[in-house]
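As structure tokens, the structure follows; a few thoughts come after it.
Heads up, one of the protein chains got dropped from this complex, but the rest are sitting where they should.
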Amino acid sequence: MFSISATPIDFERLRRELETAGAGAVVCFEGRVRDHNDGRAVDGLSYQAYVELAQVEGMRIVAEAQERFAVERIVCVHRVGDLALGDVAVWAGVSAAHRAAAFDACRYVIDQVKARVPIWKREHYVEGASEWLHPNAT
Amino acid sequence: MFSISATPIDFERLRRELETAGAGAVVCFEGRVRDHNDGRAVDGLSYQAYVELAQVEGMRIVAEAQERFAVERIVCVHRVGDLALGDVAVWAGVSAAHRAAAFDACRYVIDQVKARVPIWKREHYVEGASEWLHPNAT
Amino acid sequence: MKYRLLYFASLCDEAGRSEESVASDAADPRALYAELAARHGFTFTPDRLRVAVNGAFTDWNQRLADNDEVVFLPPVSGG
Partner (left out) sequence: MKYRLLYFASLCDEAGRSEESVASDAADPRALYAELAARHGFTFTPDRLRVAVNGAFTDWNQRLADNDEVVFLPPVSGG
């Protein structure tokens, strides 16, 4: 399951959705707004998404991970809107019988979401400026 | 921080201990009691620990991970006693500025804890028997 | 033909709007972007953008149809 949320991510609830009788391993990732980036002091972020396509691409990534790894359940949610320091920007959780698959699938999902899903981050700096981040493709 | 717990692991509280202003990534692993192992139906586990040494060895693993990876905080707790299906047997959480270090450190901790910390698992099978697991070293 | 455009992130700032409808003779996204870049002063070269038409990624040479929704996507930075 992948979704875009305009309200705070209730990750404790999402985590419970991962529980199955065969889930011996659960791995959760949360991306939080931290107080610095590339040496600049940050005091908040805004995320914008092309929601329609983000939803489709996010679901595609989850389906890819389901196919590549022996997992039970996958849940990923990305925030949009204005976020303060410490807010959770993206959350991904995976359950699996064994831990290797849970770790690998969780990392796959977050790596691919960051690389492919049409969501953009605007950083707000402590000194007052703000700018969209558009990383160079590697 | 590493500890042995005779009572249920309050992982939502432990996760909050990972929060720092610079923590852009949090990765949490939980090992849960699942309903099967090696093709046998399981209905519970008991864990026994040599607590004094487990505590020392667990802290040593956490210190190793702190040294190898650029992390903020690490917390790991292992249960002892009788556990039912779905109970959390071990929980490890790591915060870091960046996700690669958080994933790598979390995996290091759980891999090393399973390999080195003096804790033993007794599986209780649905058909009635139970036995200690003593995996062959690899 | 008439196209509906959505703008995100820097392209939204540069265009001064998040959407617009344009009448254009451009037959594919490549020609359409050239036209819009000239009009709005877009600084991205096409090689740094991706294109979506009607909610699906596509390539720069797809033949456009009347009323298509066309989106030029700057490099993403989610997470």
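A, B and C are the chain letters, set down in written order, and residue numbers restart from 1 in every chain.
Methods note: a residue touches a chain if its C-beta (ideal position, glycine included) is under 8 Å from a C-beta of that chain, and two chains touch if they have at least 3 such contacts.
It should be emphasised that the depicted structure is a prediction, and the values quoted were computed from it without experimental measurement.
Within the entire complex, contacts from the absent chain reach the displayed chains B.
Summarising the interface, chain B meets the missing chain with residues 31, 47-50, 52-53, 56-57, 78, 89-90, 110, 113-122, 132-137.
Definition applied: only the chains that are shown with their structure count from here on.
Centre-to-centre spacing of chain A and chain B amounts to 24 Å, using the average Cα coordinate of each chain. Computed centre separation for the pair chain B/chain C is 49 angstrom, with centres defined by C-alpha atoms. Each of the following residues of chain A touches two or more other chains: 31, 110. Of all residues in chain C, none touches 2 or more other chains.
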